[in-house]
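With one protein chain held back, the other chains of the complex are shown just where they sit.
To keep things simple, chains are lettered A and B as they appear, and every chain counts its residues starting from 1.
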Amino acid sequence: MDSQALKLKDVTYWYPGTEKCALEKINLEIKTGEFVGIVGANGAGRSTLCYCMNGLVPHSLGGKMEGEIIVHGIDTAKSTTAEIAQWVGLVFSDPEAQLTQLLVADEVAFGPANLGLPREKIAQLVQENLKLVQLDGLEERNTHSLSGGQQQRLAIASVLAMNPDILILDEPTSNLDPRGTYEVFSIVTKLNRENHTTVVMVEYQVDLLAEFADRILVLDHGNIILDGPPGEVFSQVDKLSAVGVQVPQVTKLFRQLDHEAVVHVDQATTPVTVEKGSTELAKVLKKTVDARLS
Amino acid sequence: MISNNHKNNKSQFIPDAARTLVQVKDLVHVYPTGTRALENINVSVGEHEKLAIIGQNGSGKTTLVKHFNGLLQPTEGTILVHGADTRKTRTAVLAKTVGYVFQNPNHQLFCVTVAEELRFGLRNLRLPPDEIEQKVKETIELFKLQPYLDVHPYSLSMGARKLVAIASIFAMGPQLMILDEPTTGQDYESKKILSQVIGMMYESGKSIVFVSHDMSFVAEHADRAIVMSRAHIVFDGSLPDLFIRQDVLNEADLRPPHITQLSQRLSDYGVSPRVLNVAEMVSEVRRCLA
Partner (left out) sequence: MKTTLYIPGNSILHRLDPRTKMVWMVCAMVSVFILNNPLVPLVVIAVLVTFLLVAVKGKLFENALVRFLPIVILTVTITHGFVNPVGITPIMIGTSPIELPYFGMMKWEGLYYGVLLALRISAVFFASITLVLTTTPEDLVSAIAKIGIPYSYASMFGMSLQMIPIMQEEARIIVQAQRARALRENNLKEKIQALVPLFVPLAVGSMQRTETTAMVLEARAFGAPVKRTELRVIKFNTIDYVLITAFVLFIIFLIVLRVVYGDLSWMYSVRSFWGLFWPVHLSR
C-alpha cells in the first residue's frame, strides 16, 4: 500500500438545509502511521471532518459536498461507508447513542462479525478487547445498564476489535476517569507504533495530545488554521486563545514565566509536556540552588 | 516521590458548613440487576460548599448524586435534605432545593425550543410571568445562549446541549446544584462560562456539587473532594491533600493535573507539591528563584 492513508482535496461541505458550510476548502494529507490530534472550539467542524474520513459525508448525512476525498486508496464518493469501514474505524462522540446491541459481548462481536471473521477468532477478540478497556466480567450485562464511562469504554473496544488500519476517535475520553483516559492514549499509541495504525483523534485533553500525538490540526469555523508538531502548534498561545482552544498547562506556565520575565523561553521551543517542562525547569532551578551553595 | 517538605501545609480541612444541606446515612444502593453500586456511604454536604465527587468509571458517583433529589431511592439507609427524608418527599418538591443536571443531556431536555426549556422549571415553581422572563433573560446572558433561543435543543451539539441543561437548572435558583460531568464536550469558552456560573452561585451562598473526571477543572473549582472507588468513599478532604496521596490516587484511578505533576517532579528543588493551577506554579517558581 502507498504511504498515504488519507487525502482531502478542496473539500467544502454543507449540511442539508444550511447555507453556511461546515467545512471550507479543506486540503489535508495524512500519512500511514501518523498520529494526528484535532482540536478546535465547539462547532468548529471537528466531527464533520471525522465523518468525511469514512464516507458518512456525504452518503449518510446528505447535504452538498465539493472536492475529493481518498481514504485507504478509495474515492469515498464512489464507495459506501460500510465498505470503507472494513479498514477505517470510527468511535463516535456520544457514548450511549453508538451502542447497537443488547449485551456487552455482542456489541464487541458485532463489527468483527460484519467483517466475516471466523467465530472462534471473534470470541477471542471480544475477550481481548473487553479486557483491554477493563470491562471483562461484564460480558452478559445489558449495555443500557452501564455507567457513562463504561459505555464509552465499550464503544472504544467495539471499534478496536475490528482492527482498523485507520482509527478515528471523536472525543473518545470525554467520560473516562483520568487513568482510563491515559490508557486510551497509551493503547492507540501502541497500535500506532507497533501496527502502524493511522490515528486521528479529536480531543479536548490537550495536555495528553501534546504528549502523544505527532501532529496537531487546529480547526476554526471549518478551516484548518494551524497544522504542525505539538510543540510548534501549542506554543502559539495567543492564536489558540483567540479561536477558543485551550493550551497545555505546561505550555501556559512557560509562556507566563517568559511574559513575567522569570524564566526566558523561546516561543518555538516552549515545552508542551510535563517531561520536557520538568527537565527545563530543573535546569533553571538547579542553577539557583548551585549558586546559593557556592 | 511524596516528599515531606510541604511548607504551605494548610490547617486541617474544615468544610464551611454552618448548616447541613444534605446528609447521607448508611446508604446502600443495589440496582435491580443485582449490581451493588453503593456500600455503606456516610457523607454530608454543607451550605456554601464547592464539592467535587471524583473517582473511577463505575464507582457509583452518578448513583450517589441521584439520591440527593430522590431520583433514586436508597436500598438501605436514609438521605435527609434540609432535614426532610427523600423517601417521604417527592422529587418535584426537592427540586426547589436541589437541582440536578444529568450526565447525559439527552436525558434532560424535552421542550421544543431552548427558550421553553429555560421556562419549564420556572413555570413549575409558579413564579409570576414577568419574574420568569426576567430570570430567563439573565440566564441567557450568563450562558451566552442568544443565538440558540428558538432552535430545538436536539439540533444542538452535545456540548451546547449540556450548557442548556445546566442553564435550565440554574434558572430555577436551587440551594444546591449538582452537575454530573459538566465539562464533557465543553470548549475553552464554555468552560469559562461554567467557572463563572459556579463562582456566582458560590458567592451568593449556595452550594455546588460536581462529578468530574477533569482534574484541572476540579483543582480550579473545588474546595473539597470526595473520592469514590468500587462503591465506597475512600477519601474526603482538600485537593492539595489528595494529590499527594499516591495510595488514594492509585486506588481510584486518578492522576493529578499536569501542573501538579510538574510541581511534584520538582519537589527536590524546593517546589511545593501542592500546586493546583498555573498561577500558583508561577509564584512557586518565582519564590524558588528568589
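One rule holds for everything that comes next: a contact is a pair of C-beta atoms (placed from the backbone, for glycine too) under 8 Å apart; a residue touches a chain by one contact, two chains touch by 3 or more.
Small disclaimer: the values here were computed from a predicted structure and weren't measured.
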*Would you mind spotting which of A:Glu83, A:Glu139, A:Asp258 or A:Glu275 touches the chain that isn't drawn?*
A:Glu83
_With the missing chain put back, one of A:Glu24, A:Glu66 or A:Asp106 would touch it. Which one?_
A:Asp106
*Out of B:Val43, B:Leu71 or B:Ile193, which touches the unshown chain?*
B:Leu71
*For the chain that's not shown, point to the residue among A:Gln98, A:Gln134 or A:Gln151 touching it.*
A:Gln98
*Contact footprint on chain A, counting only the chain that is left out*: 54, 56, 60-61, 80-83, 85-86, 89-90, 92, 94, 97-98, 100-103, 106, 109-119, 122, 142, 144-145, 158-159, 162
*Residues in chain B touching the chain absent from view*: 31-33, 69, 71, 90-93, 95-96, 99-100, 102, 106-112, 120-121, 124-125, 152, 154, 168-169, 172
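Just so we're on the same page, only the chains that are shown with their structure count from here on.
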*asked:* Please tell me the distance, in whole Å, between the geometric centres of chain A and chain B computed from their C-alpha atoms.
replied: 27
_Residues of chain B defined as touching chain A within the complex_ = 31, 33, 35, 55-58, 62, 103-104, 106, 157-160, 181, 184-191, 213, 215-216, 252-255, 257-259, 261-262, 265-266, 269-271, 277-279, 281-282, 285-286, 288-289
*chain B partner contacts - residues on chain A that touch it in the complex*: 40-43, 47, 93-94, 96-97, 141-142, 145-150, 153, 171, 174-182, 204, 207, 241, 244-246, 248-250, 252-253, 256-257, 260, 262-263, 274, 277-278, 281-282, 284-286, 288-289
